[in-house]
Each structure stands twice: as structure tokens, then as C-alpha cells.
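What follows is a short report on a single structure.
Note that one protein chain of the assembly has been removed; the remaining protein chains are unaltered in position.
Right after this comes subunit A.
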Amino acid sequence: MTLIAFLGSLEIGLVFALVALGVFISFRIVNFPDLTVDGSFPLGGAVAAAMLVGGWHPLIATIAAFAAGALAGLTTGWLHVKLKIMQLLAGILVMIALYSINLRVMGKPNEPLLDTPTIFSAFSSASVSASWVTPLVLLAITLMVKFALDWYFASEVGLAMRATGGNARMARSVGVSTDRLSLVALALSNGIVALAGALFAQSQGGADVSMGIGTIVIGLAAVIIGETILPGRSIAIATLGCIVGAVLYRMLIAVGLNSDFIGLKAQDLNLVTAILVTIALVMPVSKRYLARRRSAAGAAKKEVSSC
């Protein structure tokens, strides 16, 4: 892999680290399988791109993208909590609605940002090349989000939110408003995903209405790979796992793109992705199974020897 390809993978990995952090909040913290992200990721890109082209400051455009994503998450939460629509369905409904909304936001299916100032151009200078600036800025933003989440989940509200996902009935019995916290969690999750979408559009040349396809799979893959590489129960480790998982996932894709030497071709990419995620999903289960068998075998041996 060349340095440029490596930095490019790092860059996209860091964007998807934010997606992974968002997905981590919905899937792992409040236990809500949220498919909204396939719509909120392009929503972030659309809002940021439309505002940048409209002459807004990149920072304001990026923050607005976060807010738009949070609103989308709130909508999903509201559909589930207030209207009692199934979690999966609520997410799907908002996701397909966002497709139309994204077209409205941009006014067309594709908004290029190739000659528009972005949040990254503020940091680039003649002395440092763009292929270094973008990953560095993304690393800074990702770490900021990670530490903010670590802090938040250690606070009283954050702990209550974790209790909501862990055992909603128990949480309610000690006076936690689980409905409200689910809404906050989904807003936060989709806000971060939309932020990722905004950064992706700004670093990759533009927003496209189709750019959300598969976001959830990539986010989930990153979360799961992260959990496998960095097992542990603390939030700080888990959020770090999301970042490491996302970057590693992108490196794996880069291997897929450079894998003439193992005989893999361009068309095998999605299959390889699905297999990797399946392996990562099955791992914890088979580990428990093996452990049980081992302890059973150990017990049997003990019995034999005591005879």
C-alpha cells in the first residue's frame, strides 16, 4: 500500500469512526437497532454541502449538519416512543423519508464541493500537504467526540442512559425517564453520524444522495471489530474500540483493493466484508461455547481421576 492510499484509508476510517461512535450509542448503549443512519449520514453531507455552496462558514455548516442529524434521530425516537412503532420500522421509515428530504435540501442529487472552501481548507497551508492535513483534522475531531462521550457516559445522565439500555424496567423503577433518554441517545447518535456525513462530503469532493447506502453495515462492522480487538467493559475502551475498529476495517478494505496477490478481485469486496462481519459476530458465541466445553471436559476428567 502506498502512503497516499494509507492516508486515504486512515481518513475514511476516521470519518467512519464517528459513524461507529454514533452506532455504538444506539446499538450498545440504549439497545436500539437504528437504521436511520443510512439516511442521516447523507443528510449531514447534504446540509453541509448546500450551506457551503450557499456561502456559509464551514464550521457553521458542519454544526448545522449535526443538528439536522439530531433532529432525524429524534424523529425516529418519537415514532417509536410516542407512536409505538417497532424500532426497526421506525428507523426504516425515517431513512426513506430522508432520501426525499436530502434531495430537497440539495435541490439535486449531487452537490460537488471541489472548489468550495471546506472545514479542512482552513487548516491547509503551503507547507503541509492536504493528504496529511485532512486525516489530522479528522483525528482531532474524532478524539474530541470520543472524549466528550466518555465524559458524558460517566455523568449522572449518561449512567442513567446506560441503565436504560441495560435494563429498562430496573431503570424506570429507580426513577429514570427511559423514554426521554432513548430520544436523547438517538438524537446524539444520529447527530454524530450526520457530522461524519458532513466531514465525508467535505473531504471527498461532494455530497451525493446515494452516499448513505451501507452506512449501517460499515458502522456495525467497525463497532464489532473494535469490540473484538479491544475487549473490555469500560466506556473509554469501547469508544476507543470504535475508532480502532473503523480504521482497521478501512485498512481491510484497502487490502481487498490491493489483493491481486491473494486472488481477490474488485467484485469480491462486498462478500469479503460480509464474511468478516459474520466472523466477528460469531466469535463471542463460539468462545463461550468452547469455554463451556472445556470446563465440562475438565469436570469429567476430575471425576475420572477421583474414581
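We adopt the following convention: contacts are C-beta pairs under 8 Å (C-beta built on N, C-alpha and C of every residue); 3 or more make two chains touch, one makes a residue touch a chain; residues count from 1.
We take it that contacts and distances are computed from a predicted model.
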item	value
Missing subunit (named according to UniProt) among the choices "ECF subfamily RNA polymerase sigma factor", "ABC transporter substrate-binding protein", "NADH-quinone oxidoreductase subunit I" or "Thiolase C-terminal domain-containing protein"	"ABC transporter substrate-binding protein"
Residue among A:89, A:154, A:229 or A:296 that touches the chain left out of view	A:229
Touch criterion as defined above, residue of A:33, A:112 or A:166 at the omitted chain	A:112
Touching residue (missing chain; options A:94, A:218 or A:243)	A:218
Positions on subunit A where the hidden chain makes contact	1-9, 11-12, 15-16, 99-100, 103, 108-110, 112-115, 200, 203-206, 208-211, 213-214, 218, 225, 228-229, 231, 248, 250-255, 257-259, 261, 266-267, 269-270, 276, 279-280, 283-284, 286-287, 290
